[in-house]
Every structure is written in structure tokens, then in C-alpha cells.
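One protein chain omitted, others in place.
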Amino acid sequence: MIKIKPVSPPEGKRYPISERIYLVEIFKGMGLTLKHLVRNLVTYPTKNRTVVTIQYPDETREYSPRFRGRHRLKKNPDGSLRCVACKLCAENCPSHCIFIEPAAYPDPSMGNYPKRYEINITRCIFCGFCVEACPKGAIEMTEVSEMAGSTRAVFDKDFLLADGEEPAR
Amino acid sequence: MWIDYLVWTVQNLLFPVVVPVVLLTGVILAVWIERRGAGFIQDRVGPNRVTLFGFRNAGLMQPIADALKLLVKEEFIPEKADRFLFFLAPTLSMIPALLTFMVIPFGDVLVLGKYRIPLQVADLNVGLLFIFAISSLGVYGIVLGGWSADNKYSILGGLRSSAQMISYEISMGLAIIGILIVFESVRLNDIVRMQGDLLFGFLPRWGIVVQPLGFLLFFVAALAETNRIPFDLPEAEAEIVAGYHLEYSSFKFSMFFMAEYVNMMVASGFIVSLFLGGWQIPWLPTEALVAHVGPILTAVLQVAAFAVKLWFIMWVFVWVRWTLPRFRYDQLMGLGWRVMLPLALANIFVTSVVPFVLGVY
Partner (left out) sequence: MIQAIFFYIFAASAVVMALVVVSARNPIYSAAALIGCLLSVACIFVLQSAHLLALLQVLVYAGAIMVLVLFVLMLLNLSRDELGRRRITVRRVTGVYLVGALVTLMTIRFTKHLWAPAVSLEPGFGTIEEVGKILYTKYLLPFEMVSLLLLAAIIGAVVLTRKEKGDGR
């Protein structure tokens, strides 16, 4: 708990002498900073560090399982696409970043599949509405947050299916 | 004799070159201490990623990387700036900073046979005044730099700096008079040598022991003179952006930056020499050391003792910076004129009267 001292003295009173001459309070403050320094230095080489820095490329923050990161298209256990190209996700997308071109399977009983499924990731706002809209549970969001690239990427179907791995082309 | 020439060269050519180089290299260490210290005080880590040949070296190379970055940056000169003074100002702040260290002794006189090499660039008989005189010139770099950039914030920084320097220089000078009365010399090496004596048989007669109030006043004044927090009003980032060096970029900025750290080192060296026994190793006078380990090792040990003390004071500067907030300007002036000046005068009075009462004279 942080104790907060009132900034101004009580009505009609002056600060106590120890605060008016600054020095005592300054030494108290320096004691506090020294305490932090020593604690952080001592625990730095050990496991339970007290510094709060997460040294990013080496360490990453632990994300919640519900974190909404990069999208992924899921497959059925037999390896077929779950997506039936119903376009509900594209309709629900507030930033209109999903583009689907449906196509029919040769076997009419199997219905449709997305011939093209593209997410313009530079427009995506990671709201997760596509995931919620999907009746087949075919799209989900991973914990991956590192999507930086040197081109403006449109994630295509192969990429989304491969879960970030560069698909063999 | 060739050895005569060698000694002469060391004294007159090597020291004046080596000492500024060491100081400028020390800036690296100072910046490192500042940034890593700030990090750990604030529960952070601080810059630790710059590598040298693939080694992390705890971020020691970060200042070098910063310097390289500054050197390759665009040199920007404001259109309406006074170009001559704009160019002159960084130099004006750098030269006094480097000059003042010349009279600070970093070791006792090294006696090798018949040769006596003072471990100090110039052993002036007015050494203490020399530091005051030259360091008081450092403010012109700030003032003229602030004025010539033709920017209202820079001018404010320059104005603040000049008023602050004048105010605290007086307290600084008066705080030292007590030391002068106690040690009866203005030659820095004499002052340091006398701090090797013992008080009551066990306490080193350091300036801080005989002049605690003088030390406090001098330390506060030194913070103000080096524009360190809580007295960094000339460059207050939050109010006047960066003050006097607002319009400076590239190498000129790095000169201001280095001058600030060199000034800190000079102030630390000065404080160490006057109040913390300079190169003295407590309870080990030079004669005893020379008798046991020989003159060369003695000199090395003393220089090391001086360096340790100097960097300790540097660390205190950093420590204070990351603890205290900045003064308001009227508080700064009030502290300087209404608190420090009377205290310094009282200190002089007490220091002069006490020996008479105790019957020392």
C-alpha cells in the first residue's frame, strides 16, 4: 500500500520543522531509492527479479489464452477445411478486412469451400467478431502478436491454414 | 640524460594530454552509471543491449553507440541563429570543463630517486582559486548558446543559468573559506596532504569531519553549478523543453552533453580533494605505504583511492537526481540567498571563532 501524505499542512498550522528544513525528508527519499536499487541489484541475477522490465525479444509477456492475436483457419480431423465459405465472418467484420471467394466441391453433398480466403491484416482491428460469427468454428485467433513485416501483408488461405508457417508453394 | 627528458615529457606533455582523454572517456562510465542507476532505482533494467564483438558488457557500450548516432546526425542550425556564437558556445562550455581538472591532484608526489613527479597536471599555488575562476567561465557556453539560438526557450535557459550560477557561486566560495581556515592553504595538494592526519588518534582529518556544514553547502552548490537535478532549471525538460541546448544537434549537442558530465567529474574531484581526503587512503600515510610497497605501487593505490572516491560522489549525484524533484525558480533563489548564504557566513564565523575559544592558536 502506498501511503499518501496531504500536500498542504492542516489549516492554521505549518509543516513540522523536520519537513521545513528539507534535509530530513531528502535523506528519507534517498533511503527509499537506495532500498529499491539494492533490492533490484541483489535479485537481478536470481530467478525472482524485482525489476519489472520484460526484456522483449528474449522474454515475452505471458498472454491469456483468450488473447486475440493473428487468425488461424482450422481443419477437421480428416484434414478437410472446416470453413464452408458462408461469409458470416466477412459480413460481421467491422473493418471489412476479410475477403472470401467461395467455390463448390465437385461432390454436391459436401457443399462449398473458400477458394480464396484473405485477411488484410493491416486493416484488422482484432475484435474477434469473425470468430464469434463463425458457425463452424473454423476461424480462431492465436496468441501470436508479432506480425511485423516489410510488406503490407494480406494473409491468404495457405498462410492462415499453416498457422504462421510459410507454406510450401 | 635521457631520463631527464622522459620525466619532463611525462610531466609537461603526457599528463596534459592523458588527463583530458581520461576525463572524456570517463563520460562513458558516467553516462552508464546514470542510465543503469536510474533504471535500477526505478525498478527497470536500463540500456543493456548494445554489444561489442557479440558481448553484452552490461550496456557499457551504449554511450558509445549514442555518441556515434549523434555524430552522424544532421547538423541543424536555426535560420535566425547568430552563427558565430552558435558555433562558439559548445566549445566555450567544453574548454573550462576540461581545464579545471588540471589542478586537481590525483596522487601524492611520486618520488623516484632524485625525480619528483607531482601526480597532477599543474601544481599552482593558487589552485583552488584557479578552479573557481575557470569553472565560472563555463556558464558563458550556456548563456551564449542559449542566446544565439534565437529561441525563447533557449534564452530562458540561458537567463536561468546565469542567475543561478551567480547565486550559487557565492555560497560555493563562502563554503570553502572554512576549509581554507582549517587547512591554511589554497594549494590543493597541501590541503589533501593535511587530510591524512588523524583526529583524536583514529578519525581521519578529512574536510567532511572538520567541516560538515561546509561539505553540505558545497555539495548543494556543486549540484547547482553543474545544473544537476534538483537544480537543472536551465534545461528543465518539462518547462522549457531543453533550455539552452534546445536548438543544438549532432556534434555540438554532444559537446554540451559531454561538458556537463566532465563538469560533474570536476566537481566530484573537487569535493573529494577538499572534503574526502583526495588521494589519501585512510590510516595509510604516503610514507608508510612507500616504505612497505614501494613508490610506484603507492602511486597506483592512491590514484585508485582517488578514483573510487570520485566515482562514489558521481554516484551520489546520480542518486540525488533520481530521488528529488526539480525546484521551482523562486525556491531556488530563496534557497541560495536566504538559506545557503547565511549558513555559509555562519560557518565561516564559527570556524574562525572556535579555535580561539579552544585555545588552539
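Here the chain labels run A and B in written order, and each chain numbers its own residues starting at 1.
The rule is short, and it goes like this: a residue touches a chain if its C-beta (ideal position, glycine included) is under 8 Å from a C-beta of that chain, and two chains touch if they have at least 3 such contacts.
These numbers come from a predicted model, not from an experiment.
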Here the chain that is not shown touches B
One chain is left out of this view; which of B:140, B:183, B:218 or B:253 touches it in the full complex?
B:140
Of the candidates B:50, B:65, B:111 or B:124, the residue in contact with the absent chain is B:124
Tell me which residue among B:71, B:112 or B:166 touches the hidden chain in the full complex.
B:166
For chain B, which residues lie in contact with the unshown chain of the complex?
82, 85, 124-126, 129-130, 132-134, 136-137, 139-140, 143-144, 146-147, 155, 158-159, 162-163, 165-166, 169, 186
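Following the convention adopted for this analysis, only the chains that are shown with their structure count from here on.
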Whole-Å separation of chain centres (CA-atom averages), chain A against chain B:
48
How about chain B: which of its residues touch chain A in the complex?
37, 39-45, 48, 216, 319-320, 322-324
Parts of chain A lying in touch with chain B, wherever the complex brings them together:
23, 26, 29-30, 32-34, 36-37, 40-41, 44, 50-53, 55
